[in-house]
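Starting off with a structure, shown below.
Complex shown without one protein chain; remaining protein chains in place.
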Amino acid sequence: MSKFPPVKAVKLTDEMSVDELITELSASGVFGAGKLAKAVQIYTDMLKDNSKVFLGFSGAMVPSGMKKIVCDMISDGMIDVLVSTGANITHDLIEAFGGSHLRDIPYESDEDLREKKIDRILDAFVEDTSFGLLETNIQRILTDIFAKQATDGTLIISTSELIDEIGSYITFNDSIVRVAHENKVPIIVPAYADSILGLQTWLFGQRNRLIIDPMADLTLIQDIFVEADSAGTIFIGGGVPKNYIFQSSLMSSKNFTRAIQLTMDRPEPGGLSGATLSEAISWGKVDFKAGMVTVVSDATITFPMLVAAVRARKSQWQK
Amino acid sequence: MSKFPPVKAVKLTDEMSVDELITELSASGVFGAGKLAKAVQIYTDMLKDNSKVFLGFSGAMVPSGMKKIVCDMISDGMIDVLVSTGANITHDLIEAFGGSHLRDIPYESDEDLREKKIDRILDAFVEDTSFGLLETNIQRILTDIFAKQATDGTLIISTSELIDEIGSYITFNDSIVRVAHENKVPIIVPAYADSILGLQTWLFGQRNRLIIDPMADLTLIQDIFVEADSAGTIFIGGGVPKNYIFQSSLMSSKNFTRAIQLTMDRPEPGGLSGATLSEAISWGKVDFKAGMVTVVSDATITFPMLVAAVRARKSQWQK
Amino acid sequence: MSKFPPVKAVKLTDEMSVDELITELSASGVFGAGKLAKAVQIYTDMLKDNSKVFLGFSGAMVPSGMKKIVCDMISDGMIDVLVSTGANITHDLIEAFGGSHLRDIPYESDEDLREKKIDRILDAFVEDTSFGLLETNIQRILTDIFAKQATDGTLIISTSELIDEIGSYITFNDSIVRVAHENKVPIIVPAYADSILGLQTWLFGQRNRLIIDPMADLTLIQDIFVEADSAGTIFIGGGVPKNYIFQSSLMSSKNFTRAIQLTMDRPEPGGLSGATLSEAISWGKVDFKAGMVTVVSDATITFPMLVAAVRARKSQWQK
Partner (left out) sequence: MSKFPPVKAVKLTDEMSVDELITELSASGVFGAGKLAKAVQIYTDMLKDNSKVFLGFSGAMVPSGMKKIVCDMISDGMIDVLVSTGANITHDLIEAFGGSHLRDIPYESDEDLREKKIDRILDAFVEDTSFGLLETNIQRILTDIFAKQATDGTLIISTSELIDEIGSYITFNDSIVRVAHENKVPIIVPAYADSILGLQTWLFGQRNRLIIDPMADLTLIQDIFVEADSAGTIFIGGGVPKNYIFQSSLMSSKNFTRAIQLTMDRPEPGGLSGATLSEAISWGKVDFKAGMVTVVSDATITFPMLVAAVRARKSQWQK
């Protein structure tokens, strides 16, 4: 007998729960299976410790149907800060205003789709009319916000404040922007200009002195970080949200103590998106003893599994 | 309202089963989530149709604890032919003979592991002593098989026959080789020489005229294919098993009607491992109307999910 | 003889130039080899047509030594707009202020590097002292810019204007920021707050009313796009720069007519970084007849090859 633990064989049963499957994968303990099980453990530990949870939200997660998971995480106290691409917020608003994402649309070519005024995101689709809904509604809301808040004809506002304000106008239940507003969870979009929401805001700004102030968001996220007893982060994809969340720790002597990364990006080309979490240790962004794990697998599969299993465990210890 | 179906938001519950999660992913219907749900549907259809199921078994699936899933698939009639790398069979035999795969071994470098006589497979490990167990047992078994079967001092044998014979000597329950023997499911290892099992057979062959005949396996797999009313295939990874299974259809006018591929290999470099399943249509290997899907994600996560969900569905319709 | 062109075998010679190698790869015409050769053709066509060239600059390209290539492209009129991550501009400034990126540093762990105050980017390194140089210099420069430009104690400035101003202070020759300033090529950093440069600007802003206005950059890039007779784009990596460049065409009836993408990101997870260029056609961002190609390979290899070969061709037709 070796003194080291064995890889146990994964045993499936006919009616097993997601949580039971994760328990089996944790008995294997290696490869992607072991890493996903470890991610469940780390996220569970974050919640048990009452760590502040920062979610980095990249990739077309809203168009692929992942928004309700995030809504429920927010309303159940499983996320404290959301740092998102502009696209995910844009697409959340599209659905909030009655638009939708579609699938199973037969097409011959992307030129064919263009003629039909259908925009493609891999195998999800948005009709141009959905962007029309976004335009009508967001221009109306921006007009109202500006009327209420502008001083001397000028409104300088951070992305988190503006998105929070927009959230107060939404009546649709399953909107991340609305649920975040209701639960006072800030949504920061560091590259706000880089999205259709940004373009709409620019359009509004052509006749109104509305200035987006991304530096004010930096104050917010650093304040949250500094005030937290401990902080953990979950990255879906990489991109700006990952770097932005990590750098919120740079001005402080504290560090993130736990980190989970669900990504398909590679480390070898050297970009930050695919970088190992360990690399962040050298920058002083993550604690020496942090629980951290990267699961290299499609996040539209691993994110639901992660959250479903953590929900099961949370419902146990909260009984 | 669009005439096309919407991407529905995935809804998680605290106690959900793997099957329920797959149902939610199928409501999304796009990206990896939709593809995994489609794979569950396709495999379910294979079983409902009584299709012959060919499993291509690449990657270090046995060292990562996936063998019991395959054992149970075989004993429950969910696989009809297994085409494997030599490594997976080698590692199955290591466990069958009392060796084991280990995890959580701290090490400084691979040189450090070498000195400790520990072999590394990503984050799984095998001690050299486990290979010693393999050598002792396989040499004993080959001696016995040769004594019984050689004619005029010569034994010419296919890989499937030899592995089946080896299976008859195994008493350990959770061995793919044993369970396949008991259930008369052939295991073909086209690159038999490319494995430690192959090296051990070569060693035995230095003093005994034992000749491995890979052409006889080609006869076997083509016969199974031709006799099947319909055939479907599941590829874990790519490699030799994928190409080998596909080419079993080339000499016949029939085609595989369904195919599932769980892989991380890319199509862009042009190799067969990462090739789209659609490419196989041009070669006449897959039917025009085949249900087929590639899930680009870690197979140690998607394979257990796929099989767990199909087991749940199978248990329903078999009630 | 087929009526279709054959894949010709690539022939190497002992002294061949990069341009000759690309010519050989174009004779192959398929796989990555053919795609890289096609990228050379497309970029050559952009320059021959006097198209405006938009370069999307993601990934740690400056830390890996790729900055001089960009400097020379700017001074030789091969780029008209640069859209960059904040990190690449930060690291360009670090070198401009006398800091450097290092390699071949032996280390035991990232914790070890942290103790030595060395930050790691894959296998490149930056000492904390280099960030100290950045801080000293950038605070001095921001102070000076603010003193000159602030009105009533307030300065609202776009990222491109601010970076252009910073460029006027740099005396080091091989700096992208300086060379862009000298050649009046705008540098836009849409996620400016998401970088050490952004943090330094935030720090300065704690005691000075300096407001970064990303919406003003949107006006600039759309104006350049609308005024161009034709426009092409080259993406190194994906991220914000890719989406941002593409969306500059959305408010206009024009389109990009050519696009090149050098990336390792995958399309399958559905994010914009790895999306096919064809997908952009459905959004109306790229012209129907655009020459476009994605080369899936490490950009620190393909970018130098692309530019070296285009330089050779440019020097020919300009003789």
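Letters are used for the chains, namely A, B and C, taken in the order the chains are written, and counting of residues starts over at 1 for each.
The working rule: a contact is a pair of C-beta atoms (placed from the backbone, for glycine too) under 8 Å apart; a residue touches a chain by one contact, two chains touch by 3 or more.
As the structure is a computational prediction, the values presented were derived from the model and not from experiment.
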Given B:G32, B:G59, B:G167 or B:P186, the one touching the chain that is not displayed: B:G59
Residue among B:S175, B:N243 or B:Q261 that touches the chain left out of view: B:N243
Chain C, residues in touch with the chain not shown (by the definition above): 2, 4-19, 21, 24-25, 27-34, 36, 60, 63-69, 72, 100-105, 122-125, 127, 174, 264, 295-302, 304-305, 307-308, 311-312, 314-315
For chain B, residues in touch with the removed chain: 58-60, 63-64, 87, 109-111, 113-114, 118-124, 156, 190-196, 198-199, 201-203, 205, 210-215, 217-219, 237, 239-240, 243-244, 247, 250-251, 264-275, 278-284, 288, 298-300
Positions on chain A where the hidden chain makes contact: 30-32, 108, 266, 268-270, 296
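Heads up, the rule we're going with is that only the chains that are shown with their structure count from here on.
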Most centrally placed chain, judged by C-alpha centres: A
Distance between chain centroids, defined by C-alpha means - chain A, chain B (Å): 35
Whole-Å separation of chain centres (CA-atom averages), chain B against chain C: 44
Chain C, residues touching no fewer than two other chains: 266, 268-270
